[in-house]
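See structure below.
Yeah, one chain of the complex is gone here, protein chain that is, but the others are all in their spots.
Each chain carries a letter (A, B and C) given by its place in the written order, and its residues are counted from 1.
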Amino acid sequence: MMKIGIIGGTGYTGGELARLLCRHPDVEIVSMTSRQNAGKRVSDVHNYLRGYTDLCFTEKVSGDEDLVFVATPHGVAMKEVPGLLESGIKCIDLSGDYRMHDVPTYEKWYGHTHTDTENLKDAVYGLPELFRKDIKGADLVANPGCYATATILACAPVMKTGCVNGDVFVDAKSGTSGAGMVPSARTHHATCGESIIPYGVGTHRHTPEIEMAVEMHSGSKPDVLFVPNLLPIVRGILSSCYFTLKDGASADDVLSSLEDTYAGERFVHAVEEPSIRAVVGSNHAQVGIKVIGNKVVAFGVLDNLVKGASGQAVQCMNLMLGLDEAAGIDFPGLGV
Amino acid sequence: MMKIGIIGGTGYTGGELARLLCRHPDVEIVSMTSRQNAGKRVSDVHNYLRGYTDLCFTEKVSGDEDLVFVATPHGVAMKEVPGLLESGIKCIDLSGDYRMHDVPTYEKWYGHTHTDTENLKDAVYGLPELFRKDIKGADLVANPGCYATATILACAPVMKTGCVNGDVFVDAKSGTSGAGMVPSARTHHATCGESIIPYGVGTHRHTPEIEMAVEMHSGSKPDVLFVPNLLPIVRGILSSCYFTLKDGASADDVLSSLEDTYAGERFVHAVEEPSIRAVVGSNHAQVGIKVIGNKVVAFGVLDNLVKGASGQAVQCMNLMLGLDEAAGIDFPGLGV
Amino acid sequence: MMKIGIIGGTGYTGGELARLLCRHPDVEIVSMTSRQNAGKRVSDVHNYLRGYTDLCFTEKVSGDEDLVFVATPHGVAMKEVPGLLESGIKCIDLSGDYRMHDVPTYEKWYGHTHTDTENLKDAVYGLPELFRKDIKGADLVANPGCYATATILACAPVMKTGCVNGDVFVDAKSGTSGAGMVPSARTHHATCGESIIPYGVGTHRHTPEIEMAVEMHSGSKPDVLFVPNLLPIVRGILSSCYFTLKDGASADDVLSSLEDTYAGERFVHAVEEPSIRAVVGSNHAQVGIKVIGNKVVAFGVLDNLVKGASGQAVQCMNLMLGLDEAAGIDFPGLGV
Partner (left out) sequence: MMKIGIIGGTGYTGGELARLLCRHPDVEIVSMTSRQNAGKRVSDVHNYLRGYTDLCFTEKVSGDEDLVFVATPHGVAMKEVPGLLESGIKCIDLSGDYRMHDVPTYEKWYGHTHTDTENLKDAVYGLPELFRKDIKGADLVANPGCYATATILACAPVMKTGCVNGDVFVDAKSGTSGAGMVPSARTHHATCGESIIPYGVGTHRHTPEIEMAVEMHSGSKPDVLFVPNLLPIVRGILSSCYFTLKDGASADDVLSSLEDTYAGERFVHAVEEPSIRAVVGSNHAQVGIKVIGNKVVAFGVLDNLVKGASGQAVQCMNLMLGLDEAAGIDFPGLGV
């Protein structure tokens, strides 16, 4: 059994990592840290884990982990990662700290200095379906954002066809668990429970991440207007991505691009009508595409806490540790 | 036009008062106070009031109001009311400060000393369908709680028949707006949005209020176990009240009690199947009753911000100021 | 009092018309028809109208109405309207039958022959903020679709600036009441209640309606990809409309277009952050706009049953009958 640690185990992604890893056949969680809950039993804080772990939260990881997940806010992660790597511990960072390869881009969108540009150089963007080979050899993986994953999965193959213009509109809708566990005015049920609320128009940090990853895959950088919307469901993202066909370009190439790209994939599926309910609770994502005249819409759906966060992180872990890529996360969505 | 003030205009009940009063034919809002928003336009804070009021929030009421609504937290209200009454301004308090006529009961359930027991003596419990006459002559009305209104409307007539035992179980479900506008862990959408959460079992402050008001109407004090539940809707309460028939008692008397009590009422209706959607957005309440063997269930439904708070307060205001009881609040629920 | 009839009074828009008209100061509902409910009391079918109407459903209107609302499915409306007009009764049709001025366009999108092309010629598209003058003089008004209203209000002023390209992507989200009262697999709660479901991509009938009305206002016809989404709320639409600025065009002209167009309007408001909750339950709509680089997003929000259907129909009625345009519908949204 490989030994696994989780830094920041109180939040939604930390709890979700534990939920997935506790039934993983090849690894064992040996440490979960939490400043506010140190000393408490994990299963008292995350009551759904009762019977699945005897662990107590600690202040720090033990140091003999094979791999540590860093599930802290951005800005904190880049303080934790250098020490871990130095101790020979592989890292998967679920924050945004190691996603942008370009330091000025990071600093512009995140609003503070990057203090670990050394390791940033070697960080691999952890979207297995597009960058599997790099993830396998990596010591540090930057786990993609939830909106970013749904959007990149839908957009990158379309861009790669060369048939669409680079101007892309992304209208993305996320369940409220994507906002994390800290209550706020926007996630207050009476505010958001019977509404859909666009926010952060043009300023959301997943914008440059999407542009970077799509370019890495397709070779050409899109210019994305990203509009996130808070949706009154708990788990699930629908990202609707709008393109214009280039003059004379083939609609067929665009239409087949998703199916071609994900043909052999375990977790990403090109389907006629992508459905949040089909994937919620699981590491599966669905993508779909329509062309109407010269206009294209590509959809991506996933569970923001699984394929959009902790499930994808486990998928990356499996690759980094030489395990079966689907180990521990190979089960279907709820469906209903 | 009578002049009206609102102390505590930022919260949900303060905004709802303004929403109702801005189309009231006989009164005019002349002041709305808010510590945090003093100086701002009311319609900038409550954007749905755009076009309906030019008022700005102030620190204090002007002093020449005919009646002031006090929509502050309990404990604060009893600091505001004495000065207003002394200035000859009638008051309707939407907090719990003047609901319990028994001081020790108040202090036990609210956890602090009552500092205005003088005015408390003359405060009238503002449920018009049961205590209309007293409200008409009152200078100080204690507006009932939202859960309490739904429950008392369903329970008081049943108890008055003398056909049921005094042991009453109340399983009440409320939309999240009943918890107010301050975000909390429980009202965080990801917590409550796809669940129903019982809380405060046996400790909710509406318990003694229900017992008191039912006794005032029926002459006998019930012993109530009150279990509130947070429901994933924004507006609306369903209170389900369970009784046992006394041996040999008449089911028919019980069955007709609601219809008899509310026969001529404008806002409370005995119906076969009470429905939240039928009343939401309006000052109407619906009640209903079934008897199965020796067991009785009475239902009460209403919109917690209207008949459960601000609408009922306006109804009381109308009575206190000698206006048509339904003025400004005589419109149907949304239905759909 | 003017006399009003409603053909098709069982459905959501028929009930909503009654809900609004029962408190209208200048008109009286004299007939509501329903095949399935003829003979029943309206307030037994629409229980929220208890106390607001004594009417019973009939098979036919009486014939002495001043104006009749036709709230039937498309295809049925065009059978009803000719006779009414011939009897000198003004009509407002809430179906799609009289919206398209171009017969082949109607027949292509609706899939059947138009049997009343005679009256179609004189039908006026009933969006008061853009076509008020025509509505005032009309005998037959085609009430706009719900999605169409939200979208046109946001798009028409932007297109009129001449600053944006004609390729428009519309990602619209609607509450489930927009689908009407007949249960279906898609509106089954377990299907849609914790999801967002895109449907009818490129085939929704509001597409040509949007293109037509935007062209009528702006002089240039947009090419719209319209993607509707079923949202797990009951009432409310958010239409998010994406444009590209023409090279060298002024962002400022675009940014001010909504505010300029709706400056004096009672029911349409340009605001910073349009909010469904601010308008739900009311005839108000809010629009907003952002420009990021060369990309534009304009938002429109409204209550699909009020400004998106029955409220707007009442607004048109007021204009057609020479009444105050806001009579009976001049109240704010729920806010919370």
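Note that contacts are C-beta pairs under 8 Å (C-beta built on N, C-alpha and C of every residue); 3 or more make two chains touch, one makes a residue touch a chain.
This one's a predicted model, so the numbers in the text were calculated from it and none came from an experiment.
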item: Residue among C:S87, C:S184, C:T203 or C:S220 that touches the chain left out of view; value: C:S184
item: Identified contact with the non-displayed chain, of A:T187, A:T207 or A:S275; value: A:S275
item: Chain A, residues in touch with the chain not shown (by the definition above); value: 12, 15-16, 19, 22-23, 46-52, 177, 181, 194, 234-235, 266, 269, 271, 275, 277-279, 281-282, 284, 286, 305, 330-336
item: Contact footprint on chain B, counting only the chain that is left out; value: 167, 169, 171, 173, 190-191, 194-198, 201-202, 223, 225, 227, 229, 231-234, 236, 238, 240, 242, 244, 273, 275-277, 280, 290, 292-295, 297, 299, 336
item: Contact footprint on chain C, counting only the chain that is left out; value: 12, 175-177, 179, 181, 183-185, 187-190, 192-194, 232-234
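Definition applied: only the chains that are shown with their structure count from here on.
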item: Chain nearest the overall Cα centroid; value: C
item: Whole-Å separation of chain centres (CA-atom averages), chain A against chain B; value: 46
item: Computed distance of Cα centres, chain C from chain B, in Å; value: 36
item: Gap in Å, rounded to a whole number, between the CA centres of chain C and chain A; value: 39
item: Interface hub residues of chain C, defined as touching at least two other chains; value: 194, 234, 275, 277, 336
